[in-house]
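So, chain A:
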Amino acid sequence: MYTQYIHMHSGIVISQSDSRPMYLQIMEQVKQRVAVGEWGPGDEIPSIRQLAMDLRVSVITIKRAYLELEREGVIVTQQGKGSIVAPDPDLGSRLYDEEFSKHLAKVAQLGELLGLSSEEIARRTKEASSRLSGASRTKEVV
Partner candidate 1 sequence: MNDVSVHFAGVSKRYPHFSLEEIHFELPTGSIMGFIGANGAGKSTTIRILMGLVHQDTGTVEVLGHPMPADQAAAKMDIGFVSEDMRLYGAAPLAWHMEFLRGIYPRWDQSYAENLARRFDLKPEQKIKGLSHGQRVKAALLLALARRPRLLVLDEPTTGLDPVARVEVLGELMAALADEERTILFSSHNTLDVENISDQITFIDRGRIIDSDNKEAFLDRWRRLRLLLPPDVVVPRLPGVVEVGGSGRLPVITTNCFDPVMVSVCNDLGATVEAVDTMTLEEIFVANVHSRRERLTA
Partner candidate 2 sequence: MNYSMVRSLVLKDWYFQRKAIVLCLAGGVLSLGIIAFGGKMGFYLGLLLLITVMIVIGATLVMGTLVGERENQTLAFVMSLPISFREYTAAKMLVNLLLFIPFWLILVAGSLGLIVAAPTIHGLFAFTVIMAVEILMSTCLMIAVALVTESKGWTISAMMAGNLAINVIGYVVAHIPGISDGMFGTTIQWRPAATLSVLVEFALIALMLGGAFFLQSRKKDFI
């Protein structure tokens, strides 16, 4: 009986000043924790009610976030047993991959608005990537 009320700290922190709908914020943070590996495949995550209490956010908002997360295959909700991270071992990297694709799409869109050709876009992307690895190499040297 007592175990039901153990406060399962989700570690999720909501930002009031973030203008996006609450359920999107929650979804993003859950996905981040999975991507980073803090919540591994098959791990238990806070139940809808527990998270609602923890974040001081309505149950309906958490429900919506969890529903969407389930649709995207990030979590699995078992009837009467709470929710777990989807047991897919590649989930973490898949999520990062999705983020990457989203950003790429944005890059392509902006490139088009600027009137850049696809070669130009590709060159700029490569530049950005080498700059990044150059910086990390410098860090290693230092």
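On the choice of candidates, all candidates are chains of the complex that A comes from, given by their letters.
By our rule, a residue touches a chain if its C-beta (ideal position, glycine included) is under 8 Å from a C-beta of that chain, and two chains touch if they have at least 3 such contacts; residues count from 1.
Fair warning: this is a prediction, and the values are worked out from it, not measured in the lab.
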{"item": "Complex member touching chain A, one of 1 or 2", "value": "1"}
{"item": "Candidate 1-touching residues of chain A, taken from the complex the two chains share", "value": "5, 16, 19-23, 49, 52-53, 56-61, 64"}
